[in-house]
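The structure under discussion is supplied below as structure tokens; questions concerning it will follow.
For this depiction, one protein chain was excluded, whereas all remaining protein chains were kept in their positions.
After this line comes chain A, so read on.
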Amino acid sequence: MSRPEGMRSSRHSLQVKFVPDEDVLKHITDDTGTKVRKEKAQLSVSVKRFVKKLENISDNEAQEILEEKNYVAALGICTQDAVGNGSNISGGEVYSFQTPKRSNKMAELASELAQTPEQNVSPDHSKCPEKMAKTPQNSKLSSSNRVQQTSKKKEFVSTTPYRLRKRLAAPDPYLESESEYSASCSEEEEDEEEQKEVSTIISDQKTPAKTKAASTPPHRNSLAKKRKAQKMGNLVEEYFEAHSSSKVLTSDRTLQKFRKRRLNQQTLYDLLKNAPLAYAAEIRDLNQQHESLFSKWMLQLHLGFNIVLYGLGSKRDLLEKFRTSLLQDSVHLVVNGYFPSITVRSILNSITEEVLDHIGTFRSPLDQLEFITKRFKEDSSLELYVLIHNLDSQMLRGERSQQILAQLSSLPSIYLIASIDHINAPLMWDQAKLSLYNWLWYETTTFSPYVEETSYENSLLVQQSGSLALSSLMHVLHSLTLNARGIFRLLAQHQLEKKDNPSYPGLSFQDFYQQCREAFLVNSDLTLRAQLTEFRDHKLIRTKRGADGVEYLLIPVDDSTLTDFLEKEDEDV
């Protein structure tokens, strides 16, 4: 900035002349050297301020932790007995920020776990920041398997805002990203002059090594403070690192590598049934502990509380046992919340239709709820136990559903006992709903596998067998006329022929009509249309209009199912 005036004026006169390399180097080193040094001095001031702030933060945090402890102690955690969950874990451990991860970390942990079966060495986390910081240094030389990491590093440096980068880079002497840093520094400074002096640009790339050497000394004096701030600095850094790149940093391997067929639901089920359940005895003990509470649950249900079960492991069997042992003599409703097409309406319907023997429909679930409320208030002898497995399932977790269920559960003669599994399940309920539900929480960690609960789930790893689709297809088709079946067959065959064409739009209506006519299946396009309407109503076909306005027909079933279907049809005929 404070450059001699003469030098500046000489630059303004644009003249190209030969400058020897040494001269350029010399010029640059003492020119940018002083400049950067000055900049550094400023920087270190800002660093100090930053460090101070960090100290304040950590002080505050200590205070907060203390307060939290007080609060926790006041809540009576100290008197925790052995049966409860480990509430001695502080919230910070359970809820924390995203931290950067390396791609091979999982493999490392796995081999660690594998190698030390008896004694466990917890992975040394303190090492990783240094390791990470070193990677950029040898980035140019690193072999192909490290490319992943380095690209991550680079990504970080280039996407963080400049100001922030300055702050982050400065207090950490280990982080050797200095080259990028100073380069960008000079870039900003020399914005205006750059076009004029060509030679500086050429040499710019060489200088950083030296400027760094020149600029390091002022850093040393505040080393102690930096050390202190290091930890916090790393945390901040890690946070931004983890959030900076949108790039996926995992390996590109896929499950194809294992050359394995995807398991379908049935084989999966069989395999797991044969596999022994680990720690069966201990799990049984756990369950027995929970079962001893059954009578207490019953009592508390009758006193106006509702019961919610949480904890790892399927609680289905536990609730089933509760049902079979205590509820045999009373009216009860079991709701499988994990069932993919469960709705509040179906729950309400089964109450009105089956429990209350009411025939008729309702305009809205709220009306239905009103009706139920009225009936239960009128008839005090009516009692209903409602068991809901997975109250937090995809279908029931909506605000409206929960509101209705909460209102239902607040009726004095409806006793609700439910289970939740999702980690964020309690977020479904606000104060109003909680007071309606009137929950008593019971921790029932069972460690039993979620067999039923996950059986409906369209897991990524399970091959979609399509057996359900096939059977429904067959079912519908069997109720149709012979001609209709023929029409459908024609469409299916056509679709299978074109199955290799990924951009197959479907069969156009006109072509289809032509084919059907030729096969003596229809005699006018009106009959075909009537037929197609029927198919569409059963969701057997889908129509869409192409860009040219032509109607295309498609069967929304995957090819293998379609093949199976045609085979079955051939058998039948």
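Just so it is clear, contacts are C-beta pairs under 8 Å (C-beta built on N, C-alpha and C of every residue); 3 or more make two chains touch, one makes a residue touch a chain; residues count from 1.
Keep in mind that, in the parts below, contacts and distances are computed from a predicted model.
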Subject >> Per UniProt record, name of the chain withheld from view ["Exoribonuclease phosphorolytic domain-containing protein", "Origin recognition complex subunit 3", "U3 small nucleolar RNA-associated protein 4 homolog" or "Two-component response regulator"] >> reply: "Origin recognition complex subunit 3"
**OP:** Could you tell me which of A:110, A:235 or A:519 touches the chain that is not displayed?
**Re:** A:110
Subject >> Among A:438, A:508 or A:560, the residue in touch with the chain that has been omitted >> reply: A:438
Original post:
On chain A, what residues meet the omitted chain?
Top reply: 71, 74-77, 79-81, 84-87, 89, 93-101, 103, 105-111, 113-115, 117, 119-122, 242, 248-255, 257-258, 260, 263, 267-268, 271-272, 274-275, 278-279, 282-283, 285-286, 292, 295-296, 298-300, 302-303, 305, 310-313, 320, 327-339, 341-342, 346-347, 349-351, 354-355, 403, 420-426, 431-432, 434-435, 438, 440-443, 445, 447, 449-450, 452-454, 456-457, 459-462, 468
